[in-house]
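Removed from the display is one protein chain of the complex; every other protein chain stays in position.
Just so it is clear, A, B and C label the chains in written order, and each chain counts residues from 1 on its own.
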Amino acid sequence: MKPIIVINFKTYKQGKAAVKLAKAIEKVGKNIIVGVQASDIEEIARKTKLKIYSQHVDYFKPGRHTGYIIPEAVKKDGAEGSFLNHSEHKLKFPILARTIKRCKQVNLKTMVFASELKQAKKIEKLKPNYLIFEPPELVAGKISVSKARPDLIKKISKNIKIKFLVGAGIHSKEDVKTALKLGASGFAVSSAVAKSRNPYKKLKELLR
Amino acid sequence: MKPIIVINFKTYKQGKAAVKLAKAIEKVGKNIIVGVQASDIEEIARKTKLKIYSQHVDYFKPGRHTGYIIPEAVKKDGAEGSFLNHSEHKLKFPILARTIKRCKQVNLKTMVFASELKQAKKIEKLKPNYLIFEPPELVAGKISVSKARPDLIKKISKNIKIKFLVGAGIHSKEDVKTALKLGASGFAVSSAVAKSRNPYKKLKELLR
Amino acid sequence: MKPIIVINFKTYKQGKAAVKLAKAIEKVGKNIIVGVQASDIEEIARKTKLKIYSQHVDYFKPGRHTGYIIPEAVKKDGAEGSFLNHSEHKLKFPILARTIKRCKQVNLKTMVFASELKQAKKIEKLKPNYLIFEPPELVAGKISVSKARPDLIKKISKNIKIKFLVGAGIHSKEDVKTALKLGASGFAVSSAVAKSRNPYKKLKELLR
Partner (left out) sequence: MKPIIVINFKTYKQGKAAVKLAKAIEKVGKNIIVGVQASDIEEIARKTKLKIYSQHVDYFKPGRHTGYIIPEAVKKDGAEGSFLNHSEHKLKFPILARTIKRCKQVNLKTMVFASELKQAKKIEKLKPNYLIFEPPELVAGKISVSKARPDLIKKISKNIKIKFLVGAGIHSKEDVKTALKLGASGFAVSSAVAKSRNPYKKLKELLR
């Protein structure tokens, strides 16, 4: 089976630059999941066939709630899902639970970040579509989770039944291979691709 | 001088419905300020000539910060400014101060909500472009600030030097007239227009 | 039936000054509920027989959670209950729901603040022990809720089945009488007593 590939744009690129990045990624594969800012979803959905995830959504229902990002909004703009609980955007557990429920109501998939096994197991009970395991110390760093914590990936694999991806510091095809061998269904990258001068080439390298 | 008109879309409408609402408003006047969800800015900027404000922005700089809405993002999408500190999205003061600074760096105007005079004076020192005065008890209600608290509008007018608008419960042309007579430079509405079956007609009525 | 009296110390006084305030209140009546800072609960519980409420608790269980105030901690210090969702300390609804549950687990009563009827009815379903109705515009102001919004008190009374108190701007015995006549089981004051030079006398006046 092919690995699930997730590219988190974070706020490295926005507007036209984000669209350009998305187009470069699309050339590598239409099945790639891109995590984009709420403000870029509609345009990237219109101009590419990538699978688009919002980087966050709030749990509110349509109505008041000035300034929040609601599931309905990103869904209508063309998002297939949303990230939740990224280490840079942690949610208190009752909020995470409520938000996953709200996403299910509007058929928005959820990809929830976890930083350790205990948390991952707690999140699993909320039945998100995917779990991404990212040890926080490795986020935006140069050491990959595959190299630094293969033990953790294996443990997650044994203990978690829903599909999980690994993130944090994935930079080389060896990192990718190790992650998949240890039981991950895919992997997430961010700066390695989003900040690359040649994202197409960088991504190709990772997938070789 | 013509009053400044602000229409806060909140999350009443999103995607195509928000665009449709914006087009109806545009027929009344291109100078109207619409406060739209981050996810709708780019499309409304592309399809109308309205002045667009984001309903909120975070203070972060481009880089990491997964899931936040940064000033650069909404600016590039075509926003002229951003609301900040709406009663439904209050910011702690040090965060508000930092966010206004960041908006200035990218030439994004700021329209900051205040609920009482003391707070308004504190916010004035941060030099936002506009202040909107909205007594929280009247937000989304049926009694207008013009009717319920003319005293407060007058007091604000005497004590605040930057341009201020009034919001909360504006439903009739009398409400509008009173507000302007008492010293406001304009007014903000939300549900009265955003939830109306005929927003064009409703807005026309308010401006007669 | 005797009215329930609540005095919110906020952060007007702390340490010895808070204890002194509590002792003055105790002379008026031991059944008065005082809302004190977490740091003052143990001492006031030791030195008075007042009913003590924490001004806030977090929903976490004993364990990690550095820097949070947990139900067990205030209970062991002698608190009978906790305020929740004060207008100066609003909680997102899923957090409020979780916190009320946690308080019930440790037999800590809950007194939950609401600012309008719709919210009050939503909170009622969580079955707190008391509801306090405080229109935010009147908090720390000079106009009492009894005078400014008798209509709202009556409406709350008709629509809410659990015991409710009214707060915000109660300064005179007339305010108190009106509130009780309209259906409230009691009232909450803060600055009127906590900032008074002679809190004993001030409280006596309110209760005459």
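The rule is simple: contacts are C-beta pairs under 8 Å (C-beta built on N, C-alpha and C of every residue); 3 or more make two chains touch, one makes a residue touch a chain.
Because the structure is a prediction, the values reported are computed rather than measured.
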{"item": "Which residue of C:11, C:105 or C:159 touches the chain not shown here", "value": "C:11"}
{"item": "Residue among C:86, C:102, C:149 or C:171 that touches the chain left out of view", "value": "C:86"}
{"item": "Sole contact to the chain not displayed, among B:92, B:125, B:158 or B:197", "value": "B:92"}
{"item": "Contact footprint on chain B, counting only the chain that is left out", "value": "59, 92, 94-95, 97-98"}
{"item": "Chain C residues that touch the omitted chain in the full complex", "value": "8, 10-16, 35, 37-43, 54-56, 60-70, 72-74, 76-77, 83, 86, 88-89, 139-140"}
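Keep this in mind: only the chains that are shown with their structure count from here on.
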{"item": "Cα-centroid distance, chain B relative to chain C, in whole angstrom", "value": "34"}
{"item": "Length of the line joining the C-alpha centres of chain A and chain C, rounded to whole Å", "value": "43"}
{"item": "Chain A: positions in contact with at least two other chains", "value": "none"}
